[in-house]
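Okay, so here's the structure we're looking at.
What follows is chain A.
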Amino acid sequence: MMQEIPLTHILFVSTALFFIGMYGLFTRRNLITMLMSIELMLNSVNINFVAFNKYLFPDNLEGLFFTLFIITIAAAEAAVAIAIIINLYRSHHSIDVEDATEMKY
Partner candidate 1 sequence: MMNLTLLILIPLLTAVLILLAKGLQQIRVIGLTGAFAQLGLTGWLLKSFLAERAAGNNATYLFESNQTWFKALNINYHIGIDGIALAMILLTSVIVVAGILVSWSMDKLSKEYFFLLVLLSMGAYGFFISLDLFTLFFFLEVAVIPKFLLIGIWGSGDRTKSAMKLALMLMAGSALVMVGLFGIYYNIQSFDIVQITQQGIPVGVQKFFFPFAFLGFGVFAALFPFHTWVPDGHASAPTAASMFLAGISMKLGGYGCLRIAALMPDAAHTYSWIIILLATIAIIYGAFATMMQTDLKYINAYSSISHCGFVILGIGMMNKTSINGAVIQMVSHGLMTALFFAAIGMIYSRTHTRIVAQLGGLLKAMPFISTVFVIAGLCSLGLPGFSGFVAEMTVFMGSWQNPDGAYRLATVLSGASIVVTAVYILRATGRAIMGPISAEHALLADASWNEKLAAVLLIAGILLIGLAPFLINHLIMPSTDAIMVQMSKVIVAK
Partner candidate 2 sequence: MNYTILLHLRQELMLAALIFLLLFIKLGKERSNESILNFINIGLLVNLGAGFCCHETGELFNGMFNTNTIIVFEKNLLNLAALIISMQSYAWLKNNDNMIEFYLLTFTSLLGMFFMISSGNLLMFYLGLEMSTIPLAAAANFDLTKRKSSEAAMKLILSSAFSSGILLLGISFLYGTTGTLNFSIITAHINGNPLQLFAFILLVTGFAFKISAVPFHLWTADVYEGSPVAVTSFLSVISKAAVLFTLVNILYKVFTPLAHTWYLILVVLAAATILIGNLFALRQDNFKRFLAFSSIAQVGFILIGISSSSQAGTASLIYFVLIYIFSNLAAFGVVSVVSALTGKEKISDFKGFYKTNPMLSWVLTIALFSLAGVPPTAGFFGKLFLMMAGAAKGNYGIIIFAALNMVISFYYYLSVVKAIFMDENPHPIQKIAVPTVSKIAMYLCVIGIIATGLLSMVYDYIHSISFGL
């Protein structure tokens, strides 16, 4: 029976994932990629929830439920976001975030 991975490891992974996502959001110019990086962040949060639930509070399932909802809403968010991006493409003929900086100061 292999001994189980300690919580900290998992938290480390999730945190790493989160910051990778954030890094992607900050650096990538492509809107779709940025959206994906955000999904990464959300997923890292999911990992958190599941891990906490599994390790610390196994007797109830709030964490898992929360994960489900996050996934759903992420989907919805993505749908709207992509719709907007498509519309942006119609008007700007590009999905580079740098091209959509008309409004500033």
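Keep this in mind: a residue touches a chain if its C-beta (ideal position, glycine included) is under 8 Å from a C-beta of that chain, and two chains touch if they have at least 3 such contacts; residues count from 1.
Candidate selection criterion: all candidates are chains of the complex that A comes from, given by their letters.
Note that the structure is a prediction, hence the values are computed from the model and not measured.
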All of 1 or 2 belong to the same complex as chain A; which of them touches it? 2
Could you please specify the touching residues of chain A with respect to candidate 2 in the complex? 18, 21-22, 25, 31, 34-35, 38, 41-42, 44-45, 48-49, 52-53, 56-57, 62-63, 65-66, 69-70, 73, 76-77, 80-81, 83-85, 87-88, 90-92, 97, 100-105
